[in-house]
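Heads up, one of the protein chains got dropped from this complex, but the rest are sitting where they should.
And now, subunit A:
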Amino acid sequence: MLLQVSDLAIRSRSGGVRILDGVDLQLGAGEVLGLVGESGCGKSMTCYAIADLLPAGLVRAGGSVRFDGVDMGSLDEPARRRLRGGRIAMIFQDPTSHLNPVHRVGTYLEGALKRHRGLSGTDARMEAIRLLERVGISDAKRRMNAYPHEFSGGMNQRLMIAHALACEPDLLIADEPTTALDVTTQAQILDLIETVRAETGMAILIVSHDLGVIARLADRAAVMHCGRIVETAPVEALFDRPAHPYTSALIGCMPTVDPDDCDPPRPIRGSVPSLADLPGGCHFHPRCDRRMPACGLARPPLAALADGQSSACFNPVPTW
């Protein structure tokens, strides 16, 4: 396993609100794992926890993150820093605000090449230009002197991808890389991610609330709800026969023999509960059509069903 997240918990420093509660994720080398869930369920915090970038108000409350067999918690800060931006690269939603407004494109890329690959001077410059060309930014030489605010959002996301590629990472964490972009640009960025993945064979953890993105890129997907993983499965299985009622509600399409025969999408009943005031047992049970008395009392464990599919539900949707 390239990345093994076990029983990861995060809470807020002040109130003790649980943001993540026992999150397990596995990602093999070269694999693409999609992480889906509604806004606020903890997808970004999962990414930040993996890269050790939690905001000041949040703390780890347990669990471990192992990268390539090494517990990240056992590393000292310089060693973790070498991993970040080196073997683990990250791209974000809203690329423009994640780029330093006073740094030129060239400075940004050359910095990464210098830090993690020891390149400098003309070598770094040539390599930076090559990276820009590789992610489809035309007129790369001239644009080395540009500032991020002179680029469109799509170009800035290309730039962040170029920066991520600079260090030839084993793992790319992509937190909603297309959410802030218009539809055409979204498609182009997804194409680009697919291309570089095919070229480099790096593993990708891709976060999105857009099931279409997940279906297109991911090999496997994990569904998150209120800080917990409620289901994980190969993408085809997840879309064809979701086992957790929440997944099935997200997909908005109950399983049938014919996967094309779907109900029209419908919103999930009720509203997302507040993390500060979660219902007991399964956090989804008040909104669930299949709830049983036990659901409000105990937390269902993530249990293996078949073919790499696991679901945290006492009364899963039949998948046969």
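Everything below uses one rule, namely that a contact is a pair of C-beta atoms (placed from the backbone, for glycine too) under 8 Å apart; a residue touches a chain by one contact, two chains touch by 3 or more; residues count from 1.
FYI, contacts and distances are computed from a predicted model.
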- Task: Identify the UniProt protein name of the omitted chain, choosing among "ABC-2 type transporter transmembrane domain-containing protein", "Xanthine dehydrogenase family protein subunit M", "Peptide/nickel transport system permease protein" or "Glycolate oxidase subunit GlcE".
- Result: "Peptide/nickel transport system permease protein"
- Task: Kindly state which of the options A:2, A:72, A:112 or A:203 is in contact with the chain not pictured.
- Result: A:112
- Message: For a quick check of understanding: of A:39, A:100 or A:271, which residue touches the chain that isn't displayed?
- Response: A:100
- Query: Where the complex has a chain not shown, which of A:5, A:33, A:65 or A:90 is the residue touching it?
  - Reply: A:90
- Note on the structure: Where subunit A meets the left-out chain, the residues are 48, 51, 53, 56, 81-86, 89-90, 92, 94, 97-104, 111-112, 115-116, 147, 149-150, 160, 163
